[in-house]
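One structure is given below, represented as structure tokens, and several questions about it will come after.
For this depiction, one protein chain was excluded, whereas all remaining protein chains were kept in their positions.
Moving on, here comes chain A:
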């Protein structure tokens, strides 16, 4: 199996040397294999988002190494790492450019590498193809190609973010509580779309969630982060045999 991501001895300390010093990631080691769909759970403040942010590069690792598709990216920029990964944030506003149209957002998401060139970005012939893509979301977005994204609802915006995150064929997809800001019904729909996309495109995925049921239902692997360390890492049959009570017990 190819390793998509290898996190080695990762450390993150906020405000070192001050009274507020906080050791948030404590020697994290994690290997993500191609095709893994990992649910990441853990208490508030356990360091889940910090872990994902450090992988994505919005935070720099203080020590340790992050290998993406077999090369060290721990000193690389967010933009560089985005050639291999995509993200969906908790806040639907974060993942899309509100002043730009649905179409412009899709075009931006499609190519993470050639972002600066003098080619026309919008081609008339591409419209049907984008409409087809939007149709898969089942949210009527195919009629809003030229609408500015800020006029969409949170659920539509998040579904769009998710679609956008898959367009560049990422080696790794990072989801940070991406359904947390949605109402129960929409949240369920977006989770369903997520699973469909992950299955269909065989996306290697790390998904943070606070919904135990989602964590149990989706994915082939479950990782629990507690106090900056990985406390539980189960996959396959072992994961399938877990139930809510056992998980809640593990939180203690």
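Quick notes on this one:
In the analysis below, a residue touches a chain if its C-beta (ideal position, glycine included) is under 8 Å from a C-beta of that chain, and two chains touch if they have at least 3 such contacts; residues count from 1.
Throughout what follows, contacts and distances are computed from a predicted model.
Only one chain is not pictured, and the protein name UniProt records for it, out of "Carbon-monoxide dehydrogenase medium subunit", "Anaerobic sulfite reductase subunit A", "Cobyrinic acid a,c-diamide synthase" or "ABC transporter permease", is "ABC transporter permease".
Considering the whole complex, the residue from A:13, A:94 or A:232 that touches the absent chain is A:94.
Contact with the omitted chain, checked across A:21, A:111 or A:196, is made by A:111.
Among A:44, A:77, A:125 or A:241, only A:77 touches the chain left out of the display. Although one chain is not displayed, chain A still touches it through residues 56, 58, 77-79, 82-83, 86-87, 89, 93-100, 104, 107-109, 111-122, 148, 164, 168.
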